[in-house]
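Structure below; questions to follow.
Note that one protein chain is taken out, while the other chains of the complex remain in position.
Naming follows writing order (A, B and C), and every chain is counted from residue 1.
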């Protein structure tokens, strides 16, 4: 079993393109969105935080990095298609094996999120001056720990329903927007042995990741998404042949039937 | 809205390879597994049934066929990898748009099922002389209509837990096997606007699809999986920009901010 | 199996107290809230509608009435405590046996809804001039059939989160309110063999039940909540002793052990 006294290994992944192209974004996030999130998480006890970005070799997500990651945070937007399919597959397998995954904002449309959900993950959106108010609909959920009943972001991109996701295993937040929309903005699923949390806020042109409540949610989600146990090998990567535990009835077609494990 | 007095358009898809290679399978299913299932469904009122197989052009699943299909039934096993990715993508989009999908037996490991589930869909298995007994755990579910509390297949391949699927939206059947295993053998999910039902029995070397209870389940599942409504366009295929319904606060950064819909 | 060509037997129950005490309510609903809902449902094909109210003998919900009811609609507010416990128990058993139940607005705090949910069913509220906008979050759900992506009520009582309900089996609507709140306003659960739908709008001082979209939702919910099958006896009312289907191992303590069915 995982030693829960050891640090949680967190990798914050960011495509890191807006920061390079848009001075306004660079001004808000001089260390990148990944840098801002990593800095906030590093102030928490019990977390060991590193970052990775799209333009690093293997997008910074080598097998070794993933094997050493308990929880991966994902921010992407304009460059989803530049993420190589084999890296997406590698991340997916690691989630199946137990790694937690926290998908932020426009990551709803990342290859990895769509692959884990099995749906289009489409939504309505508007980049304007909406205020977003997030309501906690499940105050007992660990991701809502320490939060008030609702909290606000003075300006955010709007995302609206219908959000084409599978029904969440757990719904934690619903957002209200000035312009008249609602959104399931904090939702959780299990995929294989891994926990997945989607958290809506975080458009690159707003200082959302400097907000204390947003930082609280992400830190809570990291702790919630940590694998509960040493999960190596518990979900076999392939169908697994097995022998009976109890006596079987006689085989009426024994002569014709191929032996167990023939395929 | 769909006219529910019109026939449900069903397409039964089968890879149809075992039937060609293994005389034992051909003896059990002289018209193929697809033929046996289609014959049983054709005896039901209100269903219009056709078949499609792997080795037809576009696997028999042209866009026109899929657009005219309300519910697709899928049987595959030894040739999952021969199914072309673009056809899988086409089926997936049609499920998202509302088409029902019924995945049978070894279809747990088909590309389309794995793509819709987002998990490995792995399991334990044994091809031997197990008896399978299916228990109805949700007697009120439409897929269980007209069935006894449990029913049996004298010989079937065993599938055992853990079955690496997302938690089903609805669980209808659990199987008991002589050799000591259990399996969630009838499970339902929604993906986009489409309903998906997985039903476990149906190994090619047993006459499972000639069994009246199995035929009852498949016919029930077809009726349950029928789209509830005319679903065209209700799930946008891409994120959708939209204008506010309510007045927005003034824009503090209007000069710098790009217009709505810029991306 | 239920003959789905026969009419669905609907009973609309209302406590009918506001209508008697408050002339404003009586002006909006001269035939009572139950009368307005029944009139709208009677215009639908395939429904046979009757009403029942609190002050009738046995609240109009005799065993015979319930046995002849496929779907019961419930509106109550100021007189929840006047509903007799044995009638609540009778309704609960009938839901368990398959009757659909549609709980409206302040019925969130009725004895029957709380008994079926197992939670406090508390919420925030404000009786003021809020506009309510209902968003369809699951456009494929039968209860949303024929509705636009969102629809509005110009004035309604506000209900806000957290709504202390179990996680819905299915979430269909989320409401947005002018005053800044959100609410899971259309939610579904199964309890025993019966389907339960909670639908938020309907404060007595607004003409909500005269609204065409609201009437559409209620009619859809009636069709969705209809029992799928003849459910008599499928859920035993008590634990049920049963004999083994397979040979059991020898009994090491046969002499001491009481016979099956001893309790």
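The rule is short, and it goes like this: a residue touches a chain if its C-beta (ideal position, glycine included) is under 8 Å from a C-beta of that chain, and two chains touch if they have at least 3 such contacts.
It should be emphasised that the depicted structure is a prediction, and the values quoted were computed from it without experimental measurement.
> Touching the hidden chain in the complete assembly: which of B:15, B:70, B:130 or B:170 does that?
Touching the chain that is not displayed is residue B:170.
> Please give every residue of chain C in contact with the chain that is not shown.
Residues 24, 78, 92, 96, 109, 115-120, 122-131, 155, 158, 160, 162, 164, 166-167, 169, 178-181, 189-192, 205, 234-252, 256-258, 260, 262-263 of chain C touch the chain that is not shown.
> Please identify, in ascending order, the residues of chain B that touch the omitted chain?
Against the left-out chain, chain B lists 133, 135-139, 149, 160-163, 167, 170-171, 174-177, 180-182, 184.
> Could you list which residues of chain A touch the chain missing from the display?
Touching the missing chain: residues 1, 98, 133, 138-142, 144-146, 149-150, 169-170, 178, 190, 192-195, 227-229, 231, 234-235, 245-246.
Quick note on the criterion: only the chains that are shown with their structure count from here on.
> Going by the contact rule set out at the top, which chains touch both chain A and chain B?
C
> What is the chain whose Cα centroid lies farthest from the Cα centroid of chain A?
Between chain A and every other chain, the largest centroid distance is to C.
> In whole angstrom, what separates the CA-based centres of chain A and chain B?
The separation of the two C-alpha centroids amounts to 27 Å.
> Taking each chain's centre as the mean position of its Cα atoms, how many Å separate chain A from chain C?
Computed value for the inter-centroid distance: 36 Å.
> At what distance in angstrom does the C-alpha mean of chain C lie from that of chain B?
For chain B versus chain C, the centre distance works out to 31 Å.
> Give me the residues of chain C that touch two or more other chains.
133, 138-139, 149, 170
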